[in-house]
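Only a single protein chain was left out; the remaining protein chains are all shown in position.
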Amino acid sequence: MNRNPQLNKHGELQHLLTTEGLPVSILLHILDTAESFAGVTEREVKKIPLLRGKSVFNLFFESSTRTRTTFEIAAKRLSADVINLNIAVSAQSKGETLLDTVNNLSAMHADMFVVRHSQSGAAHMMASHVRPDIHVINAGDGRHAHPTQALLDMFTIRRYKKDFHNLRVAIVGDILHSRVARSQIHALTTLGVPEVRVIAPKTLLPSRVERLGVHIYHDITQGMKDIDVIIMLRLQNERMLGASLPSTEEYFKYYGLTQEKLTLAKQDAIVMHPGPMNRGVEIDSAVADGKQSVILPQVTFGIAVRMAVMSILAGN
Amino acid sequence: MNRNPQLNKHGELQHLLTTEGLPVSILLHILDTAESFAGVTEREVKKIPLLRGKSVFNLFFESSTRTRTTFEIAAKRLSADVINLNIAVSAQSKGETLLDTVNNLSAMHADMFVVRHSQSGAAHMMASHVRPDIHVINAGDGRHAHPTQALLDMFTIRRYKKDFHNLRVAIVGDILHSRVARSQIHALTTLGVPEVRVIAPKTLLPSRVERLGVHIYHDITQGMKDIDVIIMLRLQNERMLGASLPSTEEYFKYYGLTQEKLTLAKQDAIVMHPGPMNRGVEIDSAVADGKQSVILPQVTFGIAVRMAVMSILAGN
Partner (left out) sequence: MNRNPQLNKHGELQHLLTTEGLPVSILLHILDTAESFAGVTEREVKKIPLLRGKSVFNLFFESSTRTRTTFEIAAKRLSADVINLNIAVSAQSKGETLLDTVNNLSAMHADMFVVRHSQSGAAHMMASHVRPDIHVINAGDGRHAHPTQALLDMFTIRRYKKDFHNLRVAIVGDILHSRVARSQIHALTTLGVPEVRVIAPKTLLPSRVERLGVHIYHDITQGMKDIDVIIMLRLQNERMLGASLPSTEEYFKYYGLTQEKLTLAKQDAIVMHPGPMNRGVEIDSAVADGKQSVILPQVTFGIAVRMAVMSILAGN
């Protein structure tokens, strides 16, 4: 029996809600499809008519320049009509329930919903209520998941490291509040990365994080050893205050990635960050702009990966 | 002499400002054209090039997710370029007059203005000042009119009841503040509905509403008798306070549509609502989601009706 709400009865991707529980075959299918689009998104390429006549709704209950924009570009490259909705300012303020909003938008011949919401589970809720011909893509829900970010990270890692099977990957920083970290850990594990480390102070780790199959380090100088891929997380200042960290300066001293700490990793290690960066808090500018940084390629690959997800969903 | 500002000198639709005074032939032409688009808006249909190269400006001086979005989708299905303008935040705040804003936007090769404004008469004012090759569609002005909402309601009624000539229609709730109710009453009357009832407390009825040719009921249990179509109106909480209603609970008790009250109407009566709904205030969830509700089909038909209006205007 199929209990995964992301898959249809044929085991195909119906919604993309989380990387957790996603079969390796689907993860690889997305990455391979994205490879074919990565060429298309180079200069001088014409638009692709795969989503022509389809309506993609960008439902952003939280604002996000980067994520909304990359989905919009990806959808337009596929020739979709894109409708941007900042729900916070309209229907919700008139007291309509989220479910009524979803039902109404569904009734408007939507083909795809891209959803960003501050509440964990919002995308799942929507997916369980839309008509069977509508696809939901989670663009970040609360602390829960951000699967397209994780997928573009996997795409980036594969581009630079070719294979997942002999890598050591370290995720550094505020694991506790990070939907990105959760989605990365699930994807890395499914794709066969043998060692995933989380490096963070105790106060920024979820309880029982070891259940996700990760190795825990509190000391970054130890955690960096033999590492191939370093993923720095954004420190959300407003959240840090409650985490008994004395200051951002203190945080930078112990966990901020500097050239000095980077030398502890493998010589050809790559540095990633989902953005937006706090320079001088979790990452030093010399590293962010340095030759091991693949932070801007991540953004570029995000277009191809989102095109892949949308075209696969539309085809299923 | 033609004094109807909505019609050109050939008696064709030049602007859609109100359903009041609109000839039955034009109303039916819109509904028939919408039927042809209702098929088109089903799955897997390609875009229609009727408005290709035309610019549709969505001028929303008041925000409205649902109305703005359906116009945007309808225009894009017709291959128009859509420009969304939230005027409140820009030129108006620089002290420019509405007329200057209109003149400037007209000078930008606009082909169609879709206007939502808090002031009654705003769309009329714009229509009387734009160049002759620009069409204005009223998407709601103050308490005055909301003609495309009324038209999609007529479309819905005809879909479910086939004919207007032997129907009893009840409009329930805050008639006083409702531009939707005004536009519905004019359309229903013109289309030959023999009996239109308004059901509301005295404080939510306009003075001399009987002049519109409607029957007045204050008691919903009496007003429901032999009814074919029930249109529930949204109760705007902030307005209710000034209407000497003690509470939303009280309102729900007397005027909220429950399954119990619904049984007083005809067995095959349909329930409509323009949205967004206040569940538990003017309508009970069991009714809103029940099998007599056609609230979501209304939204879907709204796309076809707006496509019809825009394509008719563009052709005239």
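In this document, chain identifiers A and B correspond to the written order of the chains, with residue numbering beginning at 1 in each.
Convention: a residue touches a chain if its C-beta (ideal position, glycine included) is under 8 Å from a C-beta of that chain, and two chains touch if they have at least 3 such contacts.
Just so it is clear, the structure is predicted and the values come from calculations on it, not from any experiment.
**Q** Out of A:70, A:101, A:178 or A:311, which touches the unshown chain?
**A** Residue touching the chain left out of view: A:70.
**Q** Can you work out which residue in B:4, B:103 or B:248 touches the chain that's missing from view?
**A** Here the residue in touch with the unshown chain is B:103.
**Q** Thinking of the whole complex, not just what is shown, which of A:121, A:275 or A:290 touches the missing chain?
**A** The one listed residue touching the chain not shown is A:275.
**Q** For chain A, which positions touch the chain that isn't shown here?
**A** That gives, for chain A, the contact residues 41, 43-47, 63-66, 69-70, 72-73, 76-77, 237, 275-279, 296-297, 299-300, 302-303.
**Q** When the complex is taken as a whole, what residues of chain B touch the one chain not shown?
**A** Residues touching the hidden chain, for chain B, are 52-53, 55, 81, 83, 85, 87, 89-91, 94-97, 100-101, 103-109, 133.
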